[in-house]
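Here it is: the structure, laid out below.
With one protein chain removed, the remaining protein chains of the complex are shown where they sit.
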Amino acid sequence: MKKPIHIYGLSTCPWCRKTKALFTKSGAPFDYVDYDLADEPTQAKIMAELDAAGANGFPFVKVGADIVIGYQPERFAQLLA
Amino acid sequence: MTWTDVLDEKALAEGMLQVVYPLGVNVVLARVDGAVHAVAGACVHLGCPLFNGTLVGHTLTCPCHDWRFDLRTGRFLDAPELGLQVYGTRAEQGRLFVSLDSTGGTP
Partner (left out) sequence: MSAPPASSRKEVLRAFYAKVVEPLGFTFTPDTELVEFLLEQEVVLEGKHGVPFCPCQPLRGDREKDMKIVCPCIPFHRAHFDEMKRCWCGLFVHPGVTDPDSLPQLPPPVTTP
């Protein structure tokens, strides 16, 4: 069974765009939210997840239970395999 | 040292900031515990006018993005490599004078 993939980013962040492009290319289904364009409750939820993971930057990628902070193409490839 | 007359001494009250322009240079004056300090008036971050900042003790906080400087040394408190030029000051016959010659403050 495929693990759900969630990606959080910022509309201004080049590494978030690259992350999105990489996952798009992989063909795996995922959902993507830009924190800066999201409504307040969504922002609060995203912020809580970042804080819980000790992150203060984007992109923030969740593949099932795994979390990757930052654009890390090798980690993404491992998780997509 | 060349001294430039900049201000009436009484115009600089304790805990106050004043902008002066000796020879056209933007300089901020402050008086803390009676002593007069002079530092460059434009923030090293993005050039905001520091005379609009806030002064608590010897710490001058830029109004724009809150970078904090020690008035005595000019040092940026979060990275000692950065700072404001510090200038010499002198009081004489009720007037304040600033010297633009370097006093060895940062940078």
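When the chains are written out, they are named A and B in that same order, and each has its own residue count from 1.
Please note the rule applied: contacts are C-beta pairs under 8 Å (C-beta built on N, C-alpha and C of every residue); 3 or more make two chains touch, one makes a residue touch a chain.
Just so you know, these numbers come straight off a predicted model, no measurement behind them.
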| item | value |
| --- | --- |
| In the full complex, displayed partners of the excluded chain | A, B |
| Residues of chain B in contact with the chain not shown | 44-47, 64-66, 76, 78-79, 81-82, 107 |
| Touching residues (missing chain, whole complex) on chain A | 10, 12-16, 35-36, 46-47, 50, 53-58, 69-72 |
